[in-house]
Structures are given as C-alpha cells and as structure tokens.
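The other protein chains are all here in position, but one chain of the complex has been omitted.
Then we have chain A:
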Amino acid sequence: MADNVYDAIVIGSGISGGWAAKELTEKGLKTIMLERGRNIEHVKDYVNAQKHPWDFPHRGGRTQEMIENYPVLKRDYPLNETNLDFWVNEQESPYTETKRFDWFRGYQVGGRSLMWGRQSYRLAEIDFEANAKEGIAVDWPIRYKDIAPWYSYVEKFAGISGSKEGIPHLPDGEFMPPMEMNCVEKDVAARIKAHYKGERHMIIGRVANITQPTQNRANCQYRSKCWLGCPFGSYFSTQSSTLPAAMATGNLTLRPFSIVTRILYDKDTRKAKGVEVLDAETNQTYEYFAKIVFLNASTLNSTWVLMNSATDVWEGGLGSSSGVLGHNLMDHHFRVGASGRAEGYDDKYYFGRRPNGIYIPRFRNVNGDKRDYIRGFGYQGGAGRSGWGREIAEMSIGGDLKDALCEPGDWSMGITAFGEILPYHENKVSLNHSKKDKWGLPVLDIDCELKENELKMRKDMGEDAKEILENAGIKDVKIFNAGYAVGQGIHEMGTARMGRDPKTSVLNEWNQVWDAKNVYVTDGAAMTSGGCQNPSLTYMALTARAVDHAVSELKKQNL
C-alpha cells in the first residue's frame, strides 16, 4: 500500500473524529486521522493540570495582551490564563461576522474534547419528531429508536455518570453511578418533586466524568480542573478514550498540522477518492486516498471543507446541490436564569470540587403544556456556599473582615436555562473570499441571529427559574439575564443537515453526503434540529452508527 493510501480518512480529531477513528480502526480499516492543529499528548501535554492557583502569575485571569490577541475569545469566560493554548490562535485563523457570532474554537489533537463541558444527554423522540409535527425546516430522517442502541453503545465506552429517572423526554442511558447532590440541592430537588407532583424534576447532571475506573482511566478525583486536561483520564476526551483505543488496533495513523483544504471528488464514480492536505507547518500540499472519508472537522469547519470541495462540479461545493449547505445554523441560547439564598444549612458544607451540577429537564411544551413559542429549555445549575469574594456589608477592612472571609458564607442556589434555537434558513455561513487565513485560505462568514421564538422563550427562561426556586423554598430569588450572543453556547449545530430528500438536505439518514455516498459527516453539522440538550453525546452516537453503516456498505461493495 502506498503511504498515502488508506482504507479510511478521518478529518478532525475532536469528539466525533476520535469516535470515527476508534470505530473504523477497530473494524480493521487502516485509517489516517488528519488534525489541522498540533499534537497534544495525553497527560504529558496537560502542562497546567498540576499547577496550584498561585502558580499562575495572574491567578488565571486575562492580561491586556491576551485581550488584544483574542478579540473573540475575550467576549466570554474562555479567555483565561490556565488553558489559553487550547484555544485557537485568532490571528492565524480569523473569520468574519455579518452579525456577531462568538465562535470559540480549539485547533489541536483532541479539539474541544479537551475543554468541553461534558454534560451528556440523549435527545428524545419528541426532539426527532418536532420538525415534522410543527412544520419546521425538514424532518429528521431518523427517530429515537434508530439511535437509541448507539447512545447505549457510546455511553458504555465513554463513561457517563448519571441517574435513571424514567423521564420520557430525557431518556435514561447506560450510566455509571451518579455524582452526589449536596444537601441544599437534595432539599430543592425534593421540594420541586413535591410541588410539581412529578411534572418537573431536578436531577444530578449526566456528565462524561467517570465514577468508577474503566479502561486505563481513574475515577473522577473531584479537582474540577477538567479543562486543563485530566492527568487521571477521568473525563471523556479523544486523548483519554477514543485515541488510545484506536491506537491499540495498530490501524491508526495520526497526522497533526494537516489542514484539509478539500475533498477530492471523482466525477465518474460520483464518490470521493481522498483529500487534499495543506501541511500547516511547511505549507506543502499532499494528497491522501481512501475508500471512505469521515468529515469531523467541527460543525462550521466541516461545512467549510464541503464548500471548498468539488467546486468544478457544483459552484457552492460538495453538498450544495441541496441549496441548504451552510444554512440552518443553530446554537443553544442561555445566560438567563435565577438565583437566591438557601436557609437552614449553615451547619452543612461539602468536600471535594464536583465538576458537575444539577439538571432540570425541559417541562415547557411537553405533557400537554402549551406556550406562545415552540420547543423548550432545560436548566443547569447548582448550590454552594459563597467564598472570600463576597461582600460583607457591615465590614470594611481589617482582621475581622479577613477572619470572616476565611469562613464560608451563605448557601445560594442558581439555575441557568439552555434553550433550543430553531433551524432558520437565513442563519447561515458562507465562504468569504475577500479575507484569507494565515495559509491563504478563504475564511468563513457567519450570519446568524435569534428570532421571535427564542426571544419569547427567554422570557419564560427567567420567570420560570424564579418560580421554581421560590417554590423550592429559596429566598430573595432574583432573575438574571446576562445577554446572549449566538455562538456563546459553543454548541454550533446544523449547516449540513440530515434529511430525507437530497433537494432539501445535505446528508441522508446515515450521514452520507447525498452527492458522494462515501463521505460521512457526523459532527454537529449534521443536526436537523438542536433540541435543548447538550449535543456532543448525539454526535458520538451518530458517528458510531455511521461507521457501522459505512463498513457494512464497504463489505457489500456499495461504497
């Protein structure tokens, strides 16, 4: 075999790319995984993971130099001193915004699987049915039963801790033992259950942090420093989980610094024959050939690759014959919620830093509830005691202030809603040829905004939070709305959606590009609608399912 010929190519090494590599190699396919950024080796390259707060010169904060260098990242919490190197270099890789869109990227082996929030929820039947029932966008080509076994499959390997609750619109999965709620959270959960008579629930977050050892991974050590990389491998990332599994097969080649500029499309066979790679370090161009291409470059970059491919056949790129490539961009809108004070637990505290919170599953527009908007939202949050940063009104400066701040303050409980954004045709990305990145490649332009349905929902997201907390006995509850810019959810979805008809979708029910059946797109780009649940688990399941299909089709010589 020539050194540039493989059975399969995987573009991208994040959550979905890592899964594609694992599944393909375990099924015996010689696979090359191409990653545009540098390598990050598990444990060894988690350079800040063992540091103490005082080891950071600015204690984790941001300098003026960082603010200047990261004009996008600075817009929200990701710009910080502790894991700056995991975020994209914005000078090298700019993009343009017709309307503000906060695009927080990670260009390295592992992608954003290193920094992700790890909340892992299944979509439910109501999510897959919603578009068809409500006449929104196009119908998902799959239903819950099609993906349910694949959710189970990926959960078992990734390691998701959580509790089984029997809530139809937040299906249970294959869970490791749940993390524990603290005493205030337990109290609030019980009161919610009693007040809403089982119609609303508060559960411990379902999170990709393991609570029992598995593979070569230790159970969570409750350091809550996940996004620095975990030396214990306790949370799911490419490095801790899928990459070692893929490497163990002996079938994987990992090539960092490999920017895929286009998929090489063969007009005669109407299939992809490989990809073109620009070496990010040397600027040399290479070609790699394979029978199957998995495109997992992250939502918007997967669409960028499609738009750059086969332009001699379709001006808008591979998949553009649908008329929807680049369209229907989604995120989850959030930063609205409520918080207040919990009384009666001054004699209780907690030990350990739990990297997880609580979850209140969607209750709007389900079980007969009907609002003046469609879809819904879930809440994430938690309770805790305030620390030294609190204001003590009656104290100014001095020893009494210091000693008071050395004790924990009041308990408070807060929840933040994460709401669904509908897939609007007008919310889109396109290639901007007038601006080039460091390698002379055209950049993406993003044009996306919230519309009436989301804005109406946001009103409920605040008011419902207040009502729930008050009914659960929380005092002095205040609604907060910190404002939301699209993209801040870091849940980019859509732009190469799955569907039932090649005229209105880019991908079919198996995530194959209609116009090149041996190209599979299984990251967030494939999403036909977004639900309100954190989406990464769905990408894992879609990927494992698509690889199973691809290899089976290959064996039948259909690819």
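We adopt the following convention: a residue touches a chain if its C-beta (ideal position, glycine included) is under 8 Å from a C-beta of that chain, and two chains touch if they have at least 3 such contacts; residues count from 1.
Heads up, the rule we're going with is that contacts and distances are computed from a predicted model.
Asks: Any idea which of "Ferrichrome ABC transporter, ATP-binding protein FhuC", "Lipid II isoglutaminyl synthase (glutamine-hydrolyzing) subunit GatD", "Gluconate 2-dehydrogenase subunit 3-like protein" or "Hydrogenase subunit MbhD domain-containing protein" UniProt assigns to the chain that's been left out?
Replies: UniProt protein name of the non-displayed chain: "Gluconate 2-dehydrogenase subunit 3-like protein".
Asks: Looking at the full complex, which residue from A:4, A:63 or A:367 touches the chain that isn't shown here?
Replies: Touches the omitted chain: A:63.
Asks: From the list A:88, A:130, A:181 or A:207, which touches the chain that is not on show?
Replies: In the full complex, the listed residue that touches the missing chain is A:181.
Asks: Among A:75, A:143, A:195 or A:223, choose the residue that contacts the chain missing from this document, as touch is defined above.
Replies: The one listed residue touching the chain not shown is A:223.
Asks: Residue-wise, where is chain A in contact with the chain that is not depicted?
Replies: Touch with the absent chain occurs at residues 52-54, 57-59, 61-65, 179-183, 185-186, 221-224, 346-354, 385, 387-389, 396-399, 401-403, 405-409.
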